[in-house]
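Left out: one protein chain. Kept in place: all the others.
Let's turn to chain A:
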Amino acid sequence: MKDTTTTAGTVIEARGLGLTFQTSDGPVHALKDVNLTVDKGDFVSFIGPSGCGKTTFLRAIAALEHPTEGTLTVNGMEPDAARQARAYGYVFQAAGLYPWRTIAGNIKLPLEIMGFSKAEQKERVEKVLALVDLEGFGKKFPWQLSGGMQQRASIARALAFDADILLMDEPFGALDEIVRDRLNEELLKLWARTEKTIGFVTHSIPEAVYLSTKIVVMSPRPGRITDVIESTLPRQRPLDIRDSREFIEIAHRVREGLRAGHGDEV
């Protein structure tokens, strides 16, 4: 791992991070002693079985959960302050578009709340609709779009206010494989074009390997990091890279990491 001081290129930094939920069955250690540095422009995937704390970690970065131990900084700030500074856009597992708003209206939602002018709202909506390949769909209502298109609209919504960080919590988990492949490819293009830092939670090994520059393997009870793999794949990745030897080797290492962290349960 890298040194522990925050450098200019560091976007997310966790040191000795722990998060314990108090439940009626006693404390649950969702995260324990998590150390991680994410640099600007990284595409970081968090992979692990359910209960390994990958979503909790992402939510802690977004200040939706609050760590009980250790330190966590986002853009050098406390997560709460980073949120107020609009440091990140968050994409949930479900698109979560408001059914009473059109696609354009949904993308405007964060812009309205953040107080952008009407003219700028319109301009930004057009821009992000183009980014996710949904030009001309602004006037449609969510139910008129397929699941994959809805999820693209929700990515557009997260991009609308130009945050440097994009946090995605299993965004394609509910979609079928074919749609997922295409969206993965598009996400990589988007990432290349916008140079965002992306945190991406998944439980698909091929998805994690295909997308990431850094793969964080996690294991449950307590939720912790068992391996951090720096991908050796080039940044330009056609879909058929998944048949390459390098890809298969990285996937193998991820699988080993998952198995090691999980005992005999896999």
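We adopt the following convention: a contact is a pair of C-beta atoms (placed from the backbone, for glycine too) under 8 Å apart; a residue touches a chain by one contact, two chains touch by 3 or more; residues count from 1.
Definition applied: contacts and distances are computed from a predicted model.
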Record-based protein name (UniProt) of the chain missing from this complex, from "Anti-sigma factor NepR domain-containing protein", "ABC transporter permease", "Sarcosine oxidase subunit delta" or "Ferric reductase like transmembrane component": "ABC transporter permease"
Contact residue for the chain not shown (choose from A:32, A:54, A:83 or A:224): A:83
Hidden-chain contact residue, picked from the options A:37, A:102 or A:121: A:102
Positions on chain A where the hidden chain makes contact: 59, 62, 64, 83-84, 86, 88-90, 92-94, 96, 98-102, 109-110, 112-114, 141, 143
